[in-house]
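All protein chains but one are shown in place.
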Amino acid sequence: MAGTDSTTHDADGRGLPTAAVDIAWNVRNGVISAVDVIERHLGEIERREGEVHAFNLVLGDQARTRAAEIDTGVAAGDDMGPLAGVPVALKDNMCTRGIPTTCSSKILDGWTPPYDATVVSRLHDAGAVVIGKTNLDEFAMGSSTENSAFGATRNPHDTSRVPGGSSGGSAAAVAAGFAPLSLGSDTGGSIRQPAALCGVVGVKPTYGAVSRLGLVAFASSLDQIGPFANDVADAALLLEAISGHDPGDSTSIAGGPLHVGNELDWGVTGLRVGRITDLPAGASADVVARLEESFDALRDAGAEIVDVEVPAFTYGLSAYYLIAPAEASSNLARYDGVRFGLRVEAPDTNAMYAATRTAGFGAEVKRRIMLGTYALSAGYYDAYYGRALKVRRRIAADFAAAYERADVLLTPASPTVAFHLGDKTSDPMSMYLCDTYTIPSNLTGDPGMSVPFGTGDDGLPVGIQVLAPALQEGVMFRTAAELERRAPR
Amino acid sequence: MSQGTDSQTATSRTGTSRAGASVDGWAFEGYEMVVGLEVHVELATATKLFSGSPNRFGDEPNTNIDPVTLGLPGALPVLNRRAVELAMKLGLALNCTVRRSTFARKNYFYPDMPKAYQISQYDEPICVDGWLDLPGGIRVGIERAHLEEDTGKSTHLGGSGGRIHGSDYSLIDFNRAGVPLVEIVSRPDIRTPDQARAYVAELRSILVAVGASDAKMEEGSMRVDANVSVRRPGAEFGTRCEIKNLNSVRSVGRAIEYEAQRQVGMLDAGEAIRQETRHWDENDGRTHTLRSKEDADDYRYFQEPDLVVVDPDPAWIERVRASLPVLPAARRDRLAEATGQPSDAEAVLVVTDRGQDDYVLAVAAAGGDAGRALVHVKEAFAEQGARPSVPAGDLAALTTMEGKGALTATQAKQVLAQLVAAGGGDPEAIAAAKGFEAMDTGELERMVDDAIAAQPDAWAKFCGGEGKAMGALVGAVMKASRGQADGKAVTRLLESRRTAG
Partner (left out) sequence: MSDRITPEAVAKVAKLARLSLNDGELATATHQLSDMLDHFADIDALDLDGVEPMTHPTPIANVMRDDVEQLCLDRDEVLAAAPVAEDGRFRVPPIIGLDS
């Protein structure tokens, strides 16, 4: 029996559990109906999507059908999985069979993939309900979700401000209550920075922990899919469902799913929490204040605060903005108007390429393609791309050394709280600086996550970034859970 | 001596073999040619290099496609272990070192290149520093053999029809895209068109022998580019031109012959050679400029982030080495030894290429005459495969009868034809049935005496030392014996009669 009658909630679904963990447990055990859960969230979307614009596409009907399927399964006594009936929003750069996947770019407008990304299949197997495809900076290139061919997403806490980016739609969707969970992709901070700006939890797992198959590539050696959630426990639930080896991704790490959920209540007693003494400057006073309080909170919780140095940290931005565009210039060469997506006709194929790509890509994407093409081109490879790869190695070595002395490191996730739309669009460099603190873990492959920790100027959310060594998500989540418990209210 | 046609070269090396044996260098107005060959071969795998769609020639257009083949957004390559193994196999067969290797992206736009980059091994190829010995003892160095993916196929339509220039549009089929290729790059050790042909023919036999590829030039599963330059012997290398579109062993020879002479002509006319890529036109027998080095693309190679290092451990390499069959050169030596022929003799080359060398050895093992067997197999077994239908024992018996002089060459041929037609049989019985029983010397002597008696003046001339008079007498005996007499035996009898008389 799909026992909606066994709980009390009104037509709008008020009274239904809001945490993914609770929704899944109750749907899985037939206490509440997945259909009611979906209707509740579609109702929220109905109410606020107009001002937030988190979605490129809301999958109302598919979601209703899928939810009914879940309820039927539960009624039939089947175990519908750890995410049974939980609505999940997908960043629109993850391939969904038969459902448009645009990367918020004109060049992919109207294209529907003939296959599902691995994460999409895993969500399905776990009983999740995909509720929509969320907005992003075109091809995940940006830090504000203003570089979308389909219009900017706005921050649910203050719609005059950006949600961060590039996964701004996924962050906003969770913050606005459109879905309890969402997936984003993080190449230089594209999950952690918007999570911080929207006041939700955002996780960039260890490179290779989550399959990239079906994630439209931006920078292949840096891209990683990860969860957004309202709290650490929900983020853990989603990460466990999507992680684990995939033979379809050659860079996927061998071994089963990450297990992080059971460590959340272990506390941080005796844990060595690193404070980076030579952390690059640039964080605003309110953010710095929250960071100091986060160290105090963990010390009070029994952790040992240790000073560490990461001298190469400061070179991360330069290395990243040479490596990522270089890989992107190659990854985005396939958008040529021959096999799929946009074509602008021209008298010969070479002219057609240029006409199609010039019309199909936005300014930021073109800028990065040119930067990356230059960094790889004859005569400049060694000075730019080649050199950046050596800096990358240096950064990895410095972090490895720091992790000799500390189990986790804390930094700001974003230098500032959410800024206003248009503040940084005229100056690309100012936008790039948003990634200062998140970039290094993409270069090293180590995990990082942002957890809300109080507010800053104008009462806007601040996120603290917890960094850990590769595959140490367990201790990272433990630390984040402690910060969550001790966050200023 | 080396006019192999396209179809011949695809099935056997007839016509190109002795070319390989020739060591006499090519020289033209005091210049020598310096040639290196780049050969692309499609590997005989079931699936593509980085995805599971079939590697199959001749299917309906765009039926062997998947997200990786089409370079769809989000697609990721996963390396085919079998392709790596075949590359290692042929590398070891070419005496290469198998090493730790990586893949790179070669970035360029072309409609039959789906991702706008080709995944290819660049600065770290899997096989390096080998060599290939040509029949006749010339050694050609192998610089490298690396794995890469093939492109799709473009068909140019409208306009002048079929040709890329002046066509109205093109249609693209991606069935071939992603098919595993090995590119084998020789050192510039080749000095004559014959050597070039022999190199291609020998490389082909090795590829087929190790099962790496069917290496059919006419189907494009083996494609040859030639780097050609000329110089005064001993001087520095000259400026080279790369010749493309060499679709047969024959055109390889013709193209480099033409190109070398063209370059000599330019140098003699005081002109400088421009480094460029040139296209061989089979019809007008010339090479034409395709593109010059100046407008060569900037490929922006960088390591493929979607693939990881291929680092075969010694155990794997040794397993592959152990799986190598006996290679053509060794098989030719073995056959040569058994038959007393030079190992680059036409018969040895042809029979080994047909894979019938083991059969000839089996005939010898069955007590037959290996030398005679080799000749018979080369002449009469062209239509037969590596396992001829005639039991080795039967051919052995035939060669034994020949050895005993029990059959004349003519008779032996007829018996052999019968054996081939019937797929075996007892040569003795066949010879008997044909009335080939060797006549006893008594009968033969009587015929000789009859001939002498019938032509006294021919006999007198013969005794007087006119050798050609013998023809009439032998002829008479042959006539009387209805061609069954052994010519040598008749001559011997006449000689003995003369010395006796």
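Letters A and B name the chains as they come in the text, with residue numbers starting at 1 for each one.
Keep in mind that, in the parts below, a contact is a pair of C-beta atoms (placed from the backbone, for glycine too) under 8 Å apart; a residue touches a chain by one contact, two chains touch by 3 or more.
Just so you know, these numbers come straight off a predicted model, no measurement behind them.
Asker: Relative to the complete complex, which of the depicted chains are touched by the chain excluded from display?
Answerer: A, B
Asker: Which listed residue (A:R192, A:R339 or A:R478) would be found touching the missing chain in the intact complex?
Answerer: A:R339
Asker: Looking at the full complex, which residue from A:I70, A:L371, A:L410 or A:A481 touches the chain that isn't shown here?
Answerer: Of all options in A:I70, A:L371, A:L410 or A:A481, contact with the hidden chain holds for A:L371.
Asker: Which candidate, A:V216, A:A388 or A:C434, sits in contact with the chain we can't see?
Answerer: For the chain that is not drawn, the touching residue is A:A388.
Asker: For chain B, which positions touch the chain that isn't shown here?
Answerer: The missing chain touches chain B at positions 45-47, 51-54, 60-67, 70, 78-84, 108-112, 154-156, 159, 164-165, 167-174, 291, 295-298, 300, 303, 305, 307-312.
Asker: Over the whole complex, note the residues of chain A touching the chain we left out.
Answerer: 111-112, 114-115, 207-208, 221-222, 247, 250-251, 253, 314-315, 317-319, 321-322, 329, 333, 336-343, 345-355, 357-358, 361, 366-367, 369-371, 373-374, 377, 384, 386-394, 396, 428-429, 432, 443-445, 470
By definition in this document, only the chains that are shown with their structure count from here on.
Asker: Starting from the mean Cα coordinates of chain A and chain B, work out the distance between those two points in Å.
Answerer: Chain centres of chain A and chain B, defined by C-alpha means, are spaced 58 Å apart.
Asker: Considering the complex alone, what residue numbers of chain A touch chain B?
Answerer: Counting only chain A, the residues touching chain B are 94-95, 101, 103, 108, 111, 113-115, 117, 212-217, 219-221, 247-251, 326-327, 329-330, 333-334, 336, 338-340, 349-350, 353, 373, 376-378, 381, 385.
Asker: If we count contacts the way the header does, which residues on chain B are in touch with chain A in the complex?
Answerer: 67, 70-79, 105, 107, 109, 111, 114-117, 170, 172, 298, 300, 302, 305-308
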